[in-house]
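Below: one structure, written as structure tokens.
Note that one protein chain is taken out, while the other chains of the complex remain in position.
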Amino acid sequence: MKSDITKVTSHINPNEALIFERSQPGRIGYRLPPLDVDEQPLADLLPQNFLRNDDLEGVPEVSEVDVIRHFVRMSTWNYSIDQGMYPLGSCTMKYNSRLNEKVARIPGFAGLHPLTEPADAQGALAVIYNLQQDLAEITGLPGISLQPAAGAHGEMTGVMIIRAYIDARDGEGGSAKRRTMLIPDSAHGTNPASAHLSGFSVKTIRSTSEGLTDLEHLRELCAVGDVAGLMLTNPNTLGLFERNIQEICRIVHDAGGLVYMDGANMNALVGVARPGDMGVDVIHLNLHKTFSTPHGGGGPGCGPCCCTKELEPFLPVPRIVRSGTGIPAGESSSATETAADFKLDFNHPQSIGRVKAFFGNYGMMLRALAYIQTHGNDGLREATEAAVLNARYIAQGLTSDFEKPYNNPPMHEVVFTDKRQTRKGVHTLDIAKRLIDYGFHPMTIYFPLIVPGAMLIEPTESVGRQELDQFVEAMRSIAREAIEDPELVLNAPHTTRIGRLDEAAAARKPVLRWKPKRKADAAP
Amino acid sequence: MKSDITKVTSHINPNEALIFERSQPGRIGYRLPPLDVDEQPLADLLPQNFLRNDDLEGVPEVSEVDVIRHFVRMSTWNYSIDQGMYPLGSCTMKYNSRLNEKVARIPGFAGLHPLTEPADAQGALAVIYNLQQDLAEITGLPGISLQPAAGAHGEMTGVMIIRAYIDARDGEGGSAKRRTMLIPDSAHGTNPASAHLSGFSVKTIRSTSEGLTDLEHLRELCAVGDVAGLMLTNPNTLGLFERNIQEICRIVHDAGGLVYMDGANMNALVGVARPGDMGVDVIHLNLHKTFSTPHGGGGPGCGPCCCTKELEPFLPVPRIVRSGTGIPAGESSSATETAADFKLDFNHPQSIGRVKAFFGNYGMMLRALAYIQTHGNDGLREATEAAVLNARYIAQGLTSDFEKPYNNPPMHEVVFTDKRQTRKGVHTLDIAKRLIDYGFHPMTIYFPLIVPGAMLIEPTESVGRQELDQFVEAMRSIAREAIEDPELVLNAPHTTRIGRLDEAAAARKPVLRWKPKRKADAAP
Amino acid sequence: MLHQLGLNSAAELFDSIPTDLRLSRDLNTTAALSEIELLAGFEKLAAGNKAAQRTSFLGAGAYQHYIPTIVDHIISRSEFFTAYTPYQPEISQGTLQAIFEFQTLVCQLTGMEVANASMYDGSTALAEAVLMAERVTKRSKVVACGAIHPEYLDVITTYVQHAGIELVHAPVDAQTGQASDPTLLLDNKTAALVVQSPNFFGCIEDVAALADKAHSVGALLIVAVTEAISLGLLKSPGACGADIAVAEGQSFGVPLSFGGPYVGLFATREKYARQIPGRLVGEAFDKDGRRGFVLTLATREQHIRREKATSNICTNEGLIALAATVYLETMGRRGLQEVAAQCAQKSAYAARRIAELAGFSIPLTAPRFNEFVVRAPLAAKELLSCLASDGNITGGLPLSRYFPDRPNEFLVCVTEMNSRAQIDSLVEGLTQATK
Partner (left out) sequence: MLHQLGLNSAAELFDSIPTDLRLSRDLNTTAALSEIELLAGFEKLAAGNKAAQRTSFLGAGAYQHYIPTIVDHIISRSEFFTAYTPYQPEISQGTLQAIFEFQTLVCQLTGMEVANASMYDGSTALAEAVLMAERVTKRSKVVACGAIHPEYLDVITTYVQHAGIELVHAPVDAQTGQASDPTLLLDNKTAALVVQSPNFFGCIEDVAALADKAHSVGALLIVAVTEAISLGLLKSPGACGADIAVAEGQSFGVPLSFGGPYVGLFATREKYARQIPGRLVGEAFDKDGRRGFVLTLATREQHIRREKATSNICTNEGLIALAATVYLETMGRRGLQEVAAQCAQKSAYAARRIAELAGFSIPLTAPRFNEFVVRAPLAAKELLSCLASDGNITGGLPLSRYFPDRPNEFLVCVTEMNSRAQIDSLVEGLTQATK
């Protein structure tokens, strides 16, 4: 019975064509109320040459039940958190509470127009304000903007703030000399891309054999004198806490730069340590990681940017403030903070400007605040503890069978490699694919780039010991298979509706949309 | 590509133990607000011997995410309407509109207590009243009770009404002689069971080779003089309209009996013909068939009982009426019928009494009314037409490969048999199981009982031609397989997570609940 | 498609219906409404349900309890709510395993050995229990004792009227509110003694004592529970000696919804398994030894046994049973204990406060769970209607709805949903209304 629970079973799974292949002229899936005003001839309203002339050809014509079946069937082809452990390192795939979904759908929020007069949207603004307060307390950084729509967007915002600060501090001439952003070789690709968007050129810092930032190299690069800042992930993408973080910040600060921290890994720190206390100047958070807003198959996210008091003037506008109060940001906000008068504050001449229309991904803010409030302060810390404990448990469970390239105990995620398995020709990709047959979503693979054949495993706090044991058992079983029957692993997955797709061919001659078959090709 | 769409694929499917096997002491999945009144020692509130003394041992202890994963995983083992055609004959598995689900969850309905003073529940009562009006119009029978919770419950109600009517009409002595209920051999099992509950003994009427009620036999049985009534399904369970229905009613009426019509097959008649116009005295409807309320894996249902003016005094109480109006039942109700004063009317001394606490399965009434209103009068008729057309299309498509025991063109469902396939040892059960491999839920099998190896197919109006063609193609392919590779069919299904279960063994030594393993049995 | 069938019009599809039976006009129902219009119409009707959003102390067979958010999410999964009764086990294991868990949970809570896959509701479950007792004992008298929910009694009366069963009532003890001693009514023709606990007046019956009395004449004891949350705190029917236990499962995560759909729980002793009405799910194995679940003991049922079946029930309350299962598993062992304890504590607090009010009394002395009768200094119906209009509080159920001879009494129910502030405003409202 034990293995019955650890491996998947095969079961029937429906096929479903593209909706365009199912379309039948004349079918409809909608009904609108009849037009209740006098209808004017279209020609009286709009010039002919402004009107569509393709009759929307190609847009599907299907019934409501067609649409339901279409998506329900397709959905069964996905794996999801609700079906099991989803240990994608760096992605923090934790449980997405149903309650938070309900909160986001309360009509008083879901139906509210963003350009509503602030006086008529006090509840919505209170949510933003309260969340800002909570995030300031959690990060130890008092300046918060919730405008960025995802982590990378938050990075761009943060880096632009660094740039604006330096431009203001050093003046045109001085700042023109500071155009270098230091980024460790282990960093996520969004870091250099975001730095580039702000006009910085990127220099890469090496990691030590311990998996930490190489202080010598950092000092060397800082000595050049062109450093605007450093973008550091902490815990870093190997799951290790940069224990020299204070020293690192000192070096960068002494060289006239600022320290940006990529907060994607905050799930290891919430309630336990605060970036603001470490000397970091600005960070982004991923509410869609640490604060459990659902990933939705690729978004939406929300990437708040949090900074020191010194950098606050540069945050995007509008800022959401409470009028006439000087309440320190660290002070806790209560669940029902409405008495005060919340307003939009545009009056920040040094601001980098707007990074998105309206206020950002508001629905995600509702969910994140609900997460913070249902956990409570002790619950937040306990979640962090459980996340780290679970990663540690996996680290221990897998060391006998997989190469663990760094010795330091990991925080919320742990990296292994395929070094031992490659001897039999089995690589990380194969192990990942084989994991599917065991009922798990694979871990993050080949990231960070500095670890050859990396397997980055982040269990999060949302799994119990039973599931952790099953995962460890599955991985160890794959390790055995890699020795005893490498073909089995090389050809995995064996249980999915399709096999590995030819991605190279797909990229060579990309087909990025459906097109109607030309008459001649079509079946009679 | 064509066959790609017609057959299922195998795909990964998670295993999941019983929740009791996943339970871990100390885990919790709930949180209540703290008790906000002074806590009394339990002993002060309740005598010790009234308190539970087992500490609820065995009740599971799991987290919220455990529960979510548990049910999401299990759900993937089901087939459902939303995944495809579900052609269970007699069950009318049509699309369950999402809109209706939303209506049933409007807080003003979902949160309303059934013992609310009627003056404070006018909206809820209006819904019942409006639905009564619409069902009266649809059936042509003015007396409606929505109290019965399902079809069989409606049958019991209807038969009790017949009994009460005859008791009242014939007096104690006379009625004691009328204790026979006539039921065709093709009837659903609930019919005789319901008749029995009302103290009737059942005599079975033969069907003709045409598949219709044998009038001769009916006359013969009626001549005995003990007949209280006839329970007839129309269209009958072979999918055929009893074209002699008027004559049948006459015979029964002339013999002093009443005619009960099982309305389970009303999906063939709505908007096209009305039982009340045929001479029927009382029927039940299945809102969970004809009016699309979801089956929910076995309920809830709603089985309104509809009767003639003459039988109205015998309907269950309370009846929901509009005070002071004499609006004929046939008159249409508008969507927003609230102005009037709706009330509960208990004053029906001849009533058979209550058949259920409160008002019946109210949530289903909301959905059914929404169904009627979104379809509109033309839409209801069109749905009926489509349902019959679809069944006719399947009948035509399958006659070349399967034995069709009755020649008459079917209404909304059609019966075939396994006669040709049995030659190769392939039976209805095997064909049904093989259909699973093609991505369809099997049809109803071995019902009606009078057709050996019956396969009763009801496509409903909720499938398009593409799906009908795929179904026909699948069935014909199975017919070929039965000849060319009977083993394939005999061992079907091949794609499901479990194979055919040993039902005989299960019934021999039934295990009807989980029990903890005794310490000795448990794994260390 | 019509064409392909050799037909010229949709009307020809109905040629087998005699022309004079065909409707030659449109149905006199509304024209089709769009989603927008339909929702607006129902929202307007819902607004006419003035009581829906009020603070409420109404119980009496339907209870306002907290429903964890995940319940509705799970029962709204297409795979559950758009499936039929699990006739094809290979593609219905989700439903089947869930029902198997439901049956187990019902057994655990009621302290019984076997439970079925659900009945329509508590009232019909009780009626079926009475019919089953007759089958098991082959005796024809049934004694209903004490304060049984009047609507449940009505339903039993309807069900037994043609079953040759004599229904006898044992009165309520006016002081305690419990059943008075039924001994004199019990005899060797008695099939069952029926008791509800907590009873309609909120009083907990001495079920164990009644069990002994029933068993001493060879009758079964049937216990009905309308407030299933009480099972988290009170000794289970099984532990008290019940032979059949039925309950209304609405308290387990099911919205009030103006009275339905709810779900009837039905449990009994293993030896009566083949006499149970309704569906049963059992464990089974495929030929490779994989565990699964199937509908079983079908020979009891109407589709095989027809008029000799143990019941006529076919469609039951599957999805609501699923909701109850999700509820019970989410609350779990500790949650059920806590919610029951909160109900008892809050109800006791409310009773203490009301008892202190001038002119009010709590007349019945038996131990209570979360409901109690209040005697007011004036007509309860008027008092409560005052409270509703002035304080926007539904204060309880005027007993005159069922008992015209109890004009001044009303039944108050307090659950974990009633905050102390709500209870205090009820007390305040009662004070004001009698000033």
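As written, the chains take the letters A, B and C, and residue 1 is the first residue of each chain.
Going forward, a residue touches a chain if its C-beta (ideal position, glycine included) is under 8 Å from a C-beta of that chain, and two chains touch if they have at least 3 such contacts.
If you're wondering where the values come from, they're calculated on a predicted model, not measured in any experiment.
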Problem set entry | Candidate in contact with the missing chain, chosen from A:R178, A:H288, A:R319 or A:K343 | A:H288
Problem set entry | Hidden partner chain, touching residue among A:R206, A:R219 or A:R381 | A:R381
Exercise. Touching the missing chain, which residues of chain C?
Worked result: 35-36, 66, 68-69, 73, 76-78, 417
Seminar exercise, completed: It is residues of chain B that touch the chain not shown, namely 1, 4, 12, 31-33, 68, 72, 97-99, 101-102
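Just so it is clear, only the chains that are shown with their structure count from here on.
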Seminar exercise, completed: When centres are defined as mean Cα positions, the distance from chain A to chain C in whole Å is 46
Exercise. Cα centroid separation between chain B and chain C, in whole Å?
Worked result: 21
Problem set entry | Shared-contact residues (touching 2 or more other chains) in chain C | 32-35, 37, 70, 73, 78, 91, 290
Seminar exercise, completed: Expected list for chain B, residues touching two or more other chains, is 16, 27, 64, 68, 72, 76-77, 79-80, 82-83, 374, 436, 465, 493, 496-497
